[in-house]
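Let me begin by presenting the structure, written as structure tokens, before commenting on it.
Here the complex is missing one protein chain, while the rest keep their positions.
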Amino acid sequence: MKKRMDEKAFKALLKDGQSIMVGGFMTCGTPETLIDWVLESKVRDLTIICNDAGYPDRGVGKLITARRVTKLIASHIGLNPHAGEQMSQGDLAVELIPQGTLAEQIRAYGAGLGGILTPTGLKTVVEEGKQKITIKDQTYLLEMALGADLALIEVAACDALGNAVYAKTARNFNPVMATAAHTVVALTHQRVADIDPECVVTPHVFIDHIVLEEV
Amino acid sequence: MKKRMDEKAFKALLKDGQSIMVGGFMTCGTPETLIDWVLESKVRDLTIICNDAGYPDRGVGKLITARRVTKLIASHIGLNPHAGEQMSQGDLAVELIPQGTLAEQIRAYGAGLGGILTPTGLKTVVEEGKQKITIKDQTYLLEMALGADLALIEVAACDALGNAVYAKTARNFNPVMATAAHTVVALTHQRVADIDPECVVTPHVFIDHIVLEEV
Amino acid sequence: MNAKEIIAKRVAKELSDGDLVNLGIGLPTLVANYIDPSIDVHLQSENGLIGLGPSPNPGEEDKHLTNAGGQFVTLKDHGMYFDSVTSFSIIRGGHVDVTVLGALEVDEEGSLASWIIPKKLVPGMGGAMDLVVGAKKVIVATTHTNKDKPKIKTRCHLPLTAYQEVDLIVTELAVMEVRDDGLHLIEYHPSTTIEEVLSLTEAPLHISEAKPMEGTNHE
Partner (left out) sequence: MNAKEIIAKRVAKELSDGDLVNLGIGLPTLVANYIDPSIDVHLQSENGLIGLGPSPNPGEEDKHLTNAGGQFVTLKDHGMYFDSVTSFSIIRGGHVDVTVLGALEVDEEGSLASWIIPKKLVPGMGGAMDLVVGAKKVIVATTHTNKDKPKIKTRCHLPLTAYQEVDLIVTELAVMEVRDDGLHLIEYHPSTTIEEVLSLTEAPLHISEAKPMEGTNHE
């Protein structure tokens, strides 16, 4: 497995001020070990892009609790009171984005698109500051592509090249984030010999490094 | 199989002037039997949306040869000389679209987006008449969502509800077209009891009718 | 039958055979308990599945199988998993027949506020904005009042989840349709009166079609 990476090499990827996408939905499908390594590395001023703020002691919530995050882009922060507190205190900039728009913005980046036109958020605070485009009497918001320096994803299994499959609803944002960052690190719990070529969810070309943590 | 449809019911869906998306790539993955039924039905003035014009006697090419098509939206027509001839004679309006843009336009419709911003086609004839949008010094073409009245797709197998999988490169445009038409008819060559829930490519909710043609 | 049960049972009657339905977190989740067993309703959970089954037995929870509220769930036969992009393509693309969700406020134009109380509660919109914009039918399932204050307003005051997208409002007291000319009271619970419903509703209601709600009284 040429792409296999150890803890030391992973930590060498990290830098203050990086933007990091993290897979998972309320921490289901979040690569906890990679988050722990980010914590241990002491990097700070991070921009985190994740569906939600996790819990205070789980998922990206751990990074927020430890005050390593200065900006959070997410669809929901309700399960982590630290996120709301730090936002109120002005210590954490939070950009709340509708979940479907967040998924499309990340997808757009990974697919080489500049952005997409969505009806979601029209006539709400979400439209503030955004360009509107009307096509055949329907108005849309122009939402721009969103990429990151690093994507940390969790997969259920990888083959030797890094083709990946996911476990049930732990899939969520992981596949799209694997397309949209300069460097993509996958935490896998299993290495398998082969994956049915009809069932590969993330082709190996999207994954740069693999951390193997067998359970 | 509640969604099972026979030839007669299929033909009753057809109307003059309809827009029909047809899956397949150079006829690999094209539902030939459904094309044959369209031919037999005598409908005309069709708008066909397909990756290519097929061959004179295969795929959507059969409809072009029979002069049932007044507009063709495709990325390539080189394998069907009838398409070029009818275009030159003014009998067939051909809109040539870059293959990736065509895929994204259809996807946008199925995903409820108004359109997407792509760099493909900039400073070529493709940009003519289209809105350009510049984001952070990069200019994009605004390409609009593209749907159809009917989508005719070919799948390898369906379960009782219509969950579908495809065969190898016969997948191509079939899954995205299944999302983007008012009525979606799948020609399947096999009915299976179960599909692994991790490997379903087209969830049953996209497929309205199933024509079973066992081989 | 308590208020939540009345609402859930009444909402369930709106679902038809073959519908793809998204049930929001909280009260809307209860609707699943009242779906007519003779019809096939496919429940979507926006974190990535269609075919939501009942809660797992204790000890049989799978940490990789949750709903959008983070609760452990199961998958029915012919269910399937997909990623967030596909999930919201299904939602935004108009492939969800019915979405049921709660409200902080809903108004006579069908606008909904459900995701933020500025400076008090800022959880975020999650998938609600996409669901309300994308679903073919939007049902708000909510208690009629909040601490005796009407939740059904002439105009929402809180920041909107979506503008003019709600089709039906179901409370423990009333069923109201949103039409071009405003809210129509089509059913009221037998334990209340039209007058009481009117007094507990800020928005004006058309009452000419009002009938007693069936099948939700002390069963």
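A few comments on the model shown:
Chains here go by letter, A, B and C, matching the order in which they are written, and residues are numbered from 1 within each.
In the analysis below, a residue touches a chain if its C-beta (ideal position, glycine included) is under 8 Å from a C-beta of that chain, and two chains touch if they have at least 3 such contacts.
Small disclaimer: the values here were computed from a predicted structure and weren't measured.
The chain that is not displayed touches the following shown chains in the complete assembly: A, B. Summary of contacts with the chain left out: across B:Ile20, B:Val60 or B:Ala74, the touching residue is B:Ala74. Of the options B:Thr47, B:Thr65, B:Asn174 or B:Thr188, the residue whose C-beta touches the omitted chain is B:Asn174.
Against the chain not shown here, chain A presents residues 2, 107, 109-113, 159-161, 163, 179, 194-195, 197-198, 200, 203-206.
Taking the whole complex into account, chain B touches the unshown chain at residues 25-26, 28-29, 51-52, 74-79, 84, 87-88, 94, 96, 98-101, 103-104, 107, 118-126, 156, 166-176, 201.
Just so it is clear, only the chains that are shown with their structure count from here on.
Interchain contacts join each chain to each other chain, per the touch definition above. As a whole-number value, the distance joining the C-alpha centres of chain B and chain C reads 35 Å.
The distance from the centre of chain A to the centre of chain C, with each centre set as the mean of the Cα atoms, comes to 29 Å. Chain A and chain B have Cα centroids lying 32 Å from one another. Across the assembly, chain A contributes 104, 118-119, 166, 168, 201 as residues in contact with two or more other chains. Within chain C, the positions touching two or more other chains are listed as 49, 75, 81-82, 88, 91-92, 133-134.
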